[in-house]
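Written out below as structure tokens is the structure these notes cover.
A single protein chain has been omitted from the complex, and every remaining protein chain is retained in its original position.
Entry: chain A
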Amino acid sequence: MKMMMGSSFPEEVLEHVFSFIERDKDRNAISTVCQSWYEIERWSRRRVFVGNCYAVSPAILIKRFPDVRCLELKGKPHFADFNLVPEGWGAYVAPWIAAASSAYPWLEEIRLKRMVIPDDSLELISKSFKNFKVLVLSSCEGFSTEGLAAIAANCRNLRELDLRESEVEDLNQSSGHWLSHFPDNYTSLVSLNIACLNSEVSFTALERLVGRCPNLRTLRLNRAVPLDRLAILLHRAPQLVELGTGEASDLRPDVLSNLLGAFSRCKELKSLSGFWDVAPGYLTGVYPICPRLTSLNLSYAATIQSSDLIKLVSQCQNLQKLWVLDYIEDLGLEALAASCKDLRELRVFPSEPFGVEPNVLLTEQGLVSVSEGCPKLHSVLYFCRQMSNDALRTIARNRPNMTRFRLCIIEPRTPDYLTLESLDMGFGAIVEHCNDLRRLSLSGLLTDRVFEYIGTYGKKLEMLSVAFAGDSDLGLHHILSGCENLRKLEIRDCPFGDKALLANAAKLETMRSLWMSSCSVSFGACKLLGQKMPMLNVEVIDERGPPDSRPESCPVEKLYIYRTVSGPRLDMPGFVWTKDEDSALGLS
């Protein structure tokens, strides 16, 4: 390729220009202009996001981008959150850390989601990267407080330690609580999220830590930190912007007044979460800061009922994000719609997900109210027990700016409760009116028709979740052939089989991944797909033993297909089968 443009600018100039370009899409585009731009870009890329850790290998990454400072990796598919991916499936980060430890000595940030990270890797991180600043472990597992102690002890420049929703094993350490491993001269903490820890926290270590870190903005405590201790912490850190409380089941007037005093000094506080087992009386302590709040997460606050929730949200005029249990009920959502005109995101979680009868007065009406009253609402996750096409149409017309719409009607295949018809038309209205919709989760009684609508209108759709829906392969075909921007598709318990999958094989290379469980895809089709498409890993996850001990037409339990440039992975457990498996040869 003739180098024309590149040779007229010194590399330093181009590099400087590129430093203003941050988005991956844009950097990818720059790198295709010519060979010299490709080279300059790859040497200057500092931030890399790998959406599927098996799509590329550490070696390939390091070869192309030799000086990465911020690495983000995602591992298991989303349905792993709901126990659909068996233990031991994979997503091991150890090889990545090992490779990075020698290739990227200046690495500053590691963000992982749904990955398995052992204590050894945490220790390696703490000792390999002198300038390490940010560690975010989202829904991860495989490590213990030992690993955290190593991070605390060795990462002198640590700013952020965020364990959001990870599973951490608590080991009784003779060397003292892991928090006390932060050295006395360590003062750079900005963000600490330990909300997921089940174990006790050394309060003295915590208090000293909070007291000596003047830049602390975010502090999410775990259940074990009682409210009376919270006031002490707040006195030490009045500059906090985001706070997650612990639990407080007994209402004590002295604790409440201390809390009121402490909160009144926190002029910057904008985000609240936690509230496990909190006596509702403590909420009055929160009222003074309500008008400043932009984010409120009460989704673990099982002791706070509708009337208290209404009083609370009615004072949060600047609220942008609310996560709450369905205790808020339709009435509470009406109050929300009336008071919180700046609301952008709403998530309503079920207080009794396995109950057969509704335990709260929350219906489709609550969501309709919010869609009417909150003009900026664009992101919704809503669990309920009844829905109607009318309501969905109204929501769609009210909120054409919707970008994420996830509706979970708890009972599978529930029809429109007014007409007893399917909810095809309602969801059809959503995709038709909401032209910027990027994420959609379906539920209720749905036929192939809804997929026709989605294929026709869902042109910007990037992620689709489907459960207990559809009649035939036509449904899957509509999705795969119509949704041009689809990246992630996850399906469970639908009558989708071989035909649509094989007919749209090429589409799968344009997507990050496809998950199908309890559907009708045969092992024969999986083998064929794997053979036809070498750039895809077709993983059959089946715990019943070798697939060829059953007829080839027998449907597989689970199927995970993803595009990759690094070929079949080498760490597959015994229950994952690919086209190369042949039990007769004794391979596994």
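Convention: a contact is a pair of C-beta atoms (placed from the backbone, for glycine too) under 8 Å apart; a residue touches a chain by one contact, two chains touch by 3 or more; residues count from 1.
Here is the rule we go by: contacts and distances are computed from a predicted model.
Asks: Which of the following names does UniProt give to the chain that is not shown: "5-demethoxyubiquinone hydroxylase, mitochondrial", "NAD(P)H-quinone oxidoreductase subunit 5, chloroplastic", "Auxin-responsive protein" or "Guanine nucleotide exchange protein SMCR8"?
Replies: "Auxin-responsive protein"
Asks: Among A:Gly261, A:Pro412 or A:Gly567, exactly one should touch the missing chain; which is it?
Replies: A:Pro412
Asks: Touch as defined at the start, partner being the missing chain; which of A:Leu14, A:Leu163 or A:Cys196 qualifies?
Replies: A:Cys196
Asks: Would you mind spotting which of A:Lys113, A:Lys133 or A:Arg223 touches the chain that isn't drawn?
Replies: A:Arg223
Asks: Just name the one of A:Tyr104, A:Phe143, A:Phe427 or A:Phe575 that touches the chain not displayed here.
Replies: Reading the full complex, the residue touching the unseen chain is A:Phe575.
Asks: Identify the residues of chain A touching the omitted chain, counting contacts across the whole complex.
Replies: 79, 81-84, 86-88, 165, 167, 196, 198, 223, 299-300, 302, 325, 349-351, 353-357, 383, 408, 410-414, 465, 467, 471, 492-495, 518-520, 543-544, 550-551, 553-555, 557, 573-575
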